[in-house]
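Every protein chain except one is present and positioned as in the full complex.
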Amino acid sequence: MEENLLIIENIEKAFGSQKVLDGVSFKLNKGDVKVIVGPSGTGKSTLLRCINLLNPPDKGRIYLQNTEITQLPHSKIPSIRQKIGMVFQHFALFNHLSAIDNVALGLIKVKKMNKTDAYEKAMFELKRVGLDQHKDKYPAQLSGGQKQRVGIARALAMDPLLILFDEPTSALDPELIGEVLQVMQNLAKEGMTMICVTHEMGFAKSVANEVIFMEKGKIVEQGPPLKLFTEATHPRTREFLSKISELYGESEKK
Amino acid sequence: MSEINSNLFFLFKNMPLLLNATLTAILLTFASIFIGMVVGILITFLRIYGSKITKKIVFAYEWVLKGTPPLIVIFIFYFGLGKYLNLGPFLSAALALGLRSSAYQAQIYRGAVLSITSEQTEAGLSLGLSRAKTFMIIIIPQALRLSLPGFTNEFTIVLKDTPLAYAVGLVEILKAGRDILNQPLTQSITGGDITGTLNPFAIFLVCALLYFLLFEVFSYLLHFLSKKYEIPGFVTDKETK
Partner (left out) sequence: MMFFSKLVTYIPSLLKGLGITLELTLLSAIIGFFAAIFLVVGVLYGNRFFKILCNFIITIIRGTPMMVQLFLIYFGLPGINIKLSPLTAAVIAFIINSSAYQAEYLKGGFMAISKEQIEAAYSIGLNKWDAIRLIVFPQAFRFAIPALSNEIVYLIQYTSVAYTIGLPELFYISKNFASKTYMNLEIYLFIGIIYLIFIYIITKLTDIVEKKLYIPGFDTSHLK
């Protein structure tokens, strides 16, 4: 039996009186690419933020490599977050640092690497996302797609066990989406473990090995993309996926 | 214990003096703000519609008044105009603080006026109003309402500048406190004399409290007014000092 990289057990979270996550569970293995879809406000982003403990769940447990991370003392949390990468919808690049400084910061300040090694690794990751030419540019000087790719490089630099993608292309102009999806596809091919919240159905169909449909804080249905898109069991799943497929269509393959 | 009692008693005895001083501070604030408003609106108009030279003069005026320490402006007025026109401390201070405030208020009004579209001005002119009349009847009423948050800030700043008038002899709260402190403390209640000195810490704490009270009351009032009169749909600027 393969060791699960990540186990989510009965996660519940409420904001005030609003219950956003109502008993969510799944397992994640190394190399998995899971795509979470669903109507807005169903707690998808919240789920990701529970996993890296930005907003810890009210109830339920999360296990990373068989160690429970939900009951950890406050001081141990940063070390767990090193192992989980996150890519944000609005990029969240550190505005006062250049692209390469953004990527190297975690290496220098968290992993305590020396500057030479850190910048070498940072350059490697920037090359990987195709932005080595722009290493000295500040976020304000980059396009949306470039910013997001730097965000991905920043997450990659920490050599995480998995990367969480929170609607990575939702804030991008249509013509910039492709470059980001291409990077994500390459990562998946290279075997990176990923959980993506996205509306990009083309990406889900071609890259994911499981699609999870969430609504009202619960997982309605999950399964391989082909199955979900063509013969989903639950009527809501079929309804949502067909609507979404109409809207977003296939992602462009570069 | 008796020290606290004698302090309290003495303060109570001097309540009328303190209340009078508080009133003076309030009056000075209002007078200065009023002068600042009148002149401020005038120079806003000049800054926007004036000739090149006028604009330069106004810019210089604002720069000088914002850059000279208010204490010095008060002294210049008191020993300058005051001497020739026999103005006295209240008017000298009101003019000094007023003109200084006019420079800051002009900045506030200018921001507000600039955010009102030129279409408004064109509409006024097309009705046959002169530039000045358009400005006064159409632009200013809107601009003033937009300026309320910045104005609230300016009001409290002027209030906090009133103790400077102490230096030219105006009996506002701080001077009253100092005067009370310097009074000989002998007063019999039950027949015996209370000797000892009024604690200076106590009296200045009271002065601070009085000013703080004024500050809070006026802040609240102005905030209430600005919420009441704000134009729905307009977003106002953040305040700076």
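Each chain carries a letter (A and B) given by its place in the written order, and its residues are counted from 1.
Simple rule for what comes next: a contact is a pair of C-beta atoms (placed from the backbone, for glycine too) under 8 Å apart; a residue touches a chain by one contact, two chains touch by 3 or more.
Model, not experiment: these values are computed from the prediction.
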Legend entry - Neighbouring shown chains of the undisplayed chain, as defined at the top: A, B
Legend entry - Residue in contact with the excluded chain [from B:98, B:149 or B:163]: B:163
Inset, instruction - Would you indicate which residue among B:13, B:83 or B:133 is in contact with the undisplayed chain? - result: B:83
Legend entry - Candidates B:9, B:30 or B:75 - the one touching the absent chain: B:75
Legend entry - chain A residues touching the omitted chain (full complex): 52, 54, 75, 78-79, 81-82, 84-86, 88, 90, 92-96, 105-106, 109-110, 138-141, 151, 154-155, 158
Legend entry - Where the unshown chain meets chain B, residue by residue: 64, 67-73, 75-76, 79-80, 83, 159-164, 166-167, 173-174, 177-178, 181, 199-205, 207-208, 211-212, 215-216, 219, 238, 240-241
